[in-house]
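Omission of a single protein chain aside, the complex is shown with its protein chains in their original locations.
Up next is chain A:
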């Protein structure tokens, strides 16, 4: 049964779920967009606060969940990105003709799912966390469903995600058939006498299911269309919180389960990483749509992050923490600008690159934020992205994975081209182009402030990274 400590550790998840219920009851009583946003933000902030309070407890194991420092970090990142998405969607949904409040309900449910996923220590919580993360996302992606692209994005994600889930479930069934356990410590114990063929097939299928969520190549085919079609705030959530949660659970099971430590499994993971970082960058080269480009760029970034999965030691956990934080801040910033430019909602998002031509001359600060985000994604020194990339390369060098290090270097060189192409577009003068623009008072609104804050963080982390580095050096997975 649940003890007091268990309840305290579970408080952030419970708070987010309670906020979702409150929002639901509020919708049933009276529809108020601004109040709904306030309630959601209040709930997420309270959860974040409780996370800091109860993060002091140390490692807590409740039935089926484990709360260690990685869990706390993951939950914190999911809450921060949910908060950012809630503020972005406040501006975005202002112009939406249909019901607006349900979006926050879905957002809160998805956040709860992601938080459970980062703490998953049992295949049942892994599955339910992943589903609770994905199910609201279908609704969020198809939220502006009268726009064909949005509906297409939602349905595409629904069908392909269900296929990936089928793989995941079948893998879990095989793991259970081999070991007779569903909890991860039990699985590890069951494989102590040697990894059987069924367990090997099982972990392979589980890997497929999780790689789909991370859009690791060759499981990436859904990414560009879904990123392009979905409404801005939903895609922001998909690119940040959903990926962070899936990555943390993948890191946890790869670190724990011995089937991933064999030479062949290592080769397979390394090949996936190399393929993902190279192909992701190559595919992004000729994109004329910023959201698509950012989609491919996120594929490439998770290719870099796969290096941490391949190495999977203490330093790898620290590296993943740092890289995930830099990725989160940068991606939130980039998608935040795209969402602000498309706010308030008026048909398809302003994501084609030509909307951004000459942005600097109209909205200098917004263009500056996007510039910093692009430089950070490219990994230019004095931005957050550089620190992350530095750590990943250091990790690859230390583990003597020369192929992967070469892949990162080549991938970054290719990446530089398209990130800079976007940056140059911002400063080109082109009168008479069709334009969509952010509202004039964007900088005074919550979404604008969040974007500016993120840009400051990107630079601050690049110039003065030691507090974050110190914090990350304390990270460790429970039981390893």
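Everything that follows uses one rule, which is that a contact is a pair of C-beta atoms (placed from the backbone, for glycine too) under 8 Å apart; a residue touches a chain by one contact, two chains touch by 3 or more; residues count from 1.
As a convention for this text, contacts and distances are computed from a predicted model.
Remark: of the listed names "NADH-quinone oxidoreductase subunit J", "Multisubunit sodium/proton antiporter, MrpB subunit", "Phosphate import ATP-binding protein PstB" or "ABC transporter permease", the one matching the undisplayed chain in UniProt is "NADH-quinone oxidoreductase subunit J".
In the complete complex, the residue from A:131, A:225, A:313 or A:348 that touches the missing chain is A:131. When the omitted chain is restored, the residue from A:106, A:277 or A:338 that touches it is A:106.
Here one chain is not drawn; of A:143, A:227, A:260 or A:296, the residue touching it is A:143. Interface with the hidden chain, as seen from chain A, comprises residues 1-2, 10, 17, 20, 24, 62-65, 98-99, 102, 105-106, 109-110, 112-113, 116, 124-125, 128-129, 131-132, 135-136, 138-139, 142-143, 145-146, 151, 154.
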